[in-house]
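Each remark here refers to the structure printed beneath this line.
Missing here: one protein chain of the complex. Every other protein chain is in place.
Then we have chain A:
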Amino acid sequence: MKIAVLGAGHVGPVLARLALGAGHEVAIAGSGDPSRIEMIVGFLAPGAKALTAADAVADADLVVLAIPWHRFSSLEPGAFAGKVVVDAMNHWPPSAEPLGTSEQVAARLAGADVVKSLNHVAYQDMEPAAGRAVGVAGDSPGAVEVVASFLRDIGFDPVPVGPLAAGRLLEPGSPLFGVAARRQEFETHTKEQS
């Protein structure tokens, strides 16, 4: 697949490396001119291309949002229509109760199939993925399967937790956030909350 990783901070280059390792074609976009992140991409995710967000998204089969939440509103929404988009973002600082980002992402990126995942894993715990269970929440079964298949490719064990609104189960404040939970614990917690 062609993967677009938006974000060249803590998380973006790690996911790019995992995707490259699994044989995917990867483009990374930071904010603004790609020349600003060329050096970073060259050393931290060699083999990935540094592009503008618009160019990276245009070609992609799968887009991963790994940018700070407060930057999300600066994304141009038009390019995302018809794309499968992974929301790996969190409110920061955490809000007092789990508060979904994904419904806001879906509302803004009209026409995209948004799937919440990976936001509950710290970047230092992602590489190697080592079969770690990750929750996946989305409204489109097709998009959820695309994301789950990608996550399996890069070494995770994807566990469906329900529709996009259930992505709140993965947010800061949830017992699943930042915990090395196994598949069984995801399933049990999801069942208790539904």
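In this section, contacts are C-beta pairs under 8 Å (C-beta built on N, C-alpha and C of every residue); 3 or more make two chains touch, one makes a residue touch a chain; residues count from 1.
The criterion applied here is as follows: contacts and distances are computed from a predicted model.
Between the names "Probable oxidoreductase, LLM family", "Cytochrome bc1 complex cytochrome b subunit", "ABC transporter ATP-binding protein" or "Transport permease protein", the one given in UniProt for the chain missing from this structure view is "Probable oxidoreductase, LLM family". Here the missing chain is touched by one residue of A:P13, A:G100 or A:G167, and it is A:P13. For chain A, the residues in touch with the chain missing from this view are 8-10, 13, 39-40, 43-44, 68, 70, 90, 92-94, 120-125, 127, 172-173, 177-180.
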